[in-house]
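A single protein chain has been omitted; all remaining protein chains appear in their positions.
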């Protein structure tokens, strides 16, 4: 999953900033999600399928699918921000295309347009079984860059 | 929180169907969310604030906010469906308006238009502290009604 | 249609600013749309049905419905902005709920949350026939406030 080449395009400082922020997200740890790829303007977040993240039919819940999609997009934007910035999700929209099944689901956040204040990302989520990937959700997200003050 | 009067408008059968479906959602139990109101075309889902559902600044994660908003809307539609139906989220869009803080957050899903195949809901999420409610997110959701076959 | 009372809540200066900006929109004049209500945080835009705004089945085109909804929301936000500001639509989402039929359609833009940089509006469009109103579309919009420099 890890794409060593493009990950290396990110400075160690930015990689460390992204990972540290992710690690402070109680929800990601509680769900069992982790970052599996980081490159400038693109972050992947992967969530193993397990009973704690299902909806009523046993597939991964749209809420869990959305949570990792939102997170992947947020950090994709964050990789392009200047230091001492923080990222806020303004809004997103997601279409659930197929049942979220597989050994795990993988969210890919990709910056489409990076502005001074606002950044727009494309969100895609894949169900992965034995390395076969199926697109299960697609979305679009607006992020806002804020100055990171200690009290926020 | 519980509005006994309007809850009573739902037949015991429908209430039981909604609750049973909700109880099968591993994610809702894992997050600690529960249904706190049910009426025809309107369902509330409440999530207590705790470290397991936070983002990097300690507020409730947009993914958790969205997860209970999506669930509240889905079951709001479900209350109006004929028996032997199941509900699927086609898509939703959500704006995060304010930091999700409070003792708990409460999502309100309300049916705006109920069609034969598609249902559209309004989603609102409030941060609640000592019974003071602040709107923290607002969204819009499209649901699809499907025949509930045992293998789904 | 005109609600004299609440219109009067807007200062003549703000009313004039909104109307002057609207009048510079070539598209609104070309479609035949006009502002039919202005109050702080709420603007109505009305479009008479005519062959020039139809889709293939003779109803008002979703594009025309969206155009007046976007415009109503944009000016709803604009009524709350300080002088020397301009308004930009960041994004919107709209559900088309019913065929857009009637003598005219009327879009209602209402501010849900007004922030320093971003404003969120609810968009509703009604089909009106002989004063009977039917909700035909519902949406949600994010606006951005910018300083109005002469060269923009």
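To keep things simple, chains are lettered A, B and C as they appear, and every chain counts its residues starting from 1.
The criterion applied here is as follows: contacts are C-beta pairs under 8 Å (C-beta built on N, C-alpha and C of every residue); 3 or more make two chains touch, one makes a residue touch a chain.
Since we're looking at a predicted model, the values are computed, not measured.
The chain not displayed here makes contact, within the full complex, with A, B, C. Only one of the listed residues, C:10, C:53, C:76 or C:136, touches the absent chain: C:53. Along chain A, the points of touch with the absent chain fall at residues 93, 95, 97-98, 112-113, 120, 122, 135, 138-140, 142. Seen from chain B, the chain kept out of the figure touches residues 90-91, 93, 117-118, 142, 144. Against the chain not displayed here, chain C makes contact via residues 21-22, 24-31, 50-57, 61-64, 66-68, 70-71, 86, 88-96, 152.
Criterion: only the chains that are shown with their structure count from here on.
Centre to centre, using the average C-alpha position, chain B and chain C are separated by 30 Å.
Taking each chain's centre as the mean of its C-alpha atoms, chain A lies 23 Å from chain B. Chain centres here are Cα means. That of chain A falls 34 Å from that of chain C.
The residues of chain A that reach two or more other chains are 90-91, 93, listed in rising order.
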